[in-house]
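Note that one protein chain is taken out, while the other chains of the complex remain in position.
Here is subunit A:
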Amino acid sequence: MRAILAAAVLAAMPFVLGAYQLSLLTGGLAYGLMAASLALLVGHAGLPSLGHAAFLGVGAYAAGLTAKHLSESAVVQLGAAVLAGVVFALVTGWFAVRTRGFFFLMFTLAIGEIAVQAATRSGRVTGGDNGLSGIPVSTLFGLETAMPYVVVFYWWALAVVAAGFAVLAAVRRGPLGAAIAGTRENEARMAAFGYSVPGVRLAAVTVAGAVCAAGGALVAQKDTFVAPTHLGVGVSVLLLVMVLLGGRDSLAGPALAAVGLIALRDVTSGALGDKWLLVEGALFVLCVYLLPEGLAGLWRKRARAA
């Protein structure tokens, strides 16, 4: 119910916000979806990843390359991005889920860095250091000819984000979500029940990766540009901050934190430039100390008190 209300309010935003803020909100929503997908790993599966941006990048490059060489349809590009995310998740996840805790963290960090290197070194395909530019503007069912593009694209992004959230929420609530939480709480018992613990974890990585890649496609379509830095540890940390700020075991919390952080970055980076990272770092430290359960924890505490 609350989700439908939130979607309705968000859908009405083009009537309230100007083009610039709307574009900013579009980016915020895309990052919100990616942060929520990371929360499925960090909070629900207990797998802290430092390489989640690799999925953003894989989705973004897949969508961008599809746009340049195959199809200008946003839907086709999204499909390509999700497919690439699934394949990338299965290949890297196969190894990653056999580690845990600190080693999972290091392994995912390495995967992210390898992805950056791969994007930088294969310049003929990806544009190398300069990034993938010249991505054509996506077509959106022809609606873009009837209305301002920024508005149509916002609704497209909102629809993708809503669908992604629906997938994440359904998975968390269903049997797979219970199995994922089970492997987080008690591996030995899950194995004794007959669950393959690596299999359950791989499913979690794949769902999170596919959803994150969908968010990556939105980033590529919105900016019509992808850079190797999109895959890097900086973005991974940003996503992790969003998750910790919003609340690990929540979907809405990280999304809210993402929108807030993207807006904050827009406001502060104009004045501070690269020093914006100091703000991000300070926020990170503050939220670890003051909000161990994130914004969602604050919300729950108030709900309990009421």
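As a working rule, a contact is a pair of C-beta atoms (placed from the backbone, for glycine too) under 8 Å apart; a residue touches a chain by one contact, two chains touch by 3 or more; residues count from 1.
Here is the rule we go by: contacts and distances are computed from a predicted model.
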Listed names "Phenazine antibiotic biosynthesis protein", "histidine kinase", "succinate dehydrogenase" or "Branched-chain amino acid transport system ATP-binding protein", with the criterion being the UniProt name of the chain not displayed: "Branched-chain amino acid transport system ATP-binding protein"
Contact with the hidden chain (one of A:L10, A:A203, A:L218 or A:V233): A:A203
Omitted-chain contact residue, chosen from A:A179, A:A220 or A:C287: A:A179
Listed residues A:L70, A:M147 or A:A170, member touching the removed chain: A:A170
Touch list for subunit A against the chain that is not drawn: 170-171, 174-176, 178-179, 181-182, 185-186, 188-197, 199-200, 203
